[in-house]
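Take this structure, written in structure tokens, and hold onto it; I'll ask about it next.
Removed: one protein chain of the complex. Kept in place: all other protein chains.
Right, chain A next:
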Amino acid sequence: MPETPATRTALRAGVAVGVATAAYGISFGALSVAAGLDVWQTCFLSLVMFTGGSQFAFIGVIAAGGLAAAPSAIASSTLLGSRNVIYALRMSPVVGSGWFTRLAAAHLTIDESVAVSTAQPTLKAQRVGFWMTGLVVFVGWNLTTLVGALIGNLIGDVSAYGLDAAAAAAFLGLLWPRLKQLQAQAVAVLAAVAAALLTPVLTPGVPVLVAAIVAVVFGLTNWLGPKTGDQTAESPPIEGMPS
């Protein structure tokens, strides 16, 4: 591929973001094993599900409710993966044509690859940014997941080492860059209060799903939302992980 300054910038951005976010895989691997998955199951999630927010949600629900919470686990990971549909729509004209290309692109459609791509000035640089970021994150995320899972296996007892608190802190790290607007802050607070208050009432996993209703209500009505401006044009936050 002929290199231009724009594609070189895209390449560099892709590698930098990819390396930075791949490091978070360690947390996922360790927490997944702590949640009751084995090393293979943990690696399978990173290889095949490959969308960090959904992966964390899945193991979070399993940790709280075990196999009995199976429907909630699937619903949580699905709802958290729903924004990837929007990302895929945005990347559709960028990634290239052909069935294999588009299947591979679908797998690599995550916060980071879309964020780097949409930040590039030319179509060619957008394409390079998408693929480079997606590939670097994929390789790094899976390697670090394995390392984290092996560490988690060695550690053993969860609460003695504070791994349960680490899970909450990890979720907060994913949430933090998404709280820039008042609307998002309001949704976060109400969802957290709803999930906490419903915990003694509903079976594990379900309170989180009920909290999602808060998002739907705010999203449909655009209550407290910005009056003007197109939110769809906004890039996904990339301080988090593939999510």
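We take it that contacts are C-beta pairs under 8 Å (C-beta built on N, C-alpha and C of every residue); 3 or more make two chains touch, one makes a residue touch a chain; residues count from 1.
Heads up, the rule we're going with is that contacts and distances are computed from a predicted model.
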*Per UniProt, what's the omitted chain called: "(2Fe-2S)-binding protein", "L-proline glycine betaine ABC transport system permease protein ProV", "AzlD domain-containing protein" or "Polyketide chain length factor WhiE-CLF"?*
"AzlD domain-containing protein"
*Could you tell me which of A:G14, A:G29 or A:G53 touches the chain that is not displayed?*
A:G53
*Would you indicate which residue among A:V15, A:A88 or A:A119 is in contact with the undisplayed chain?*
A:A88
*Given the contact definition stated above, which residue among A:V33, A:A64, A:V116 or A:V137 touches the chain not shown here?*
A:A64
*Which positions on chain A touch the chain that was left off?*
23-24, 26-27, 36-37, 41, 44-45, 48-51, 53-54, 56-58, 60, 62, 64, 67, 70, 73-74, 76-93, 95, 102-103, 105-107, 109, 159-176, 178-179, 183-184, 187-196, 199-200, 203-204, 207-209, 211-212, 214-216, 218-220, 222, 225, 230-232, 239-241, 243
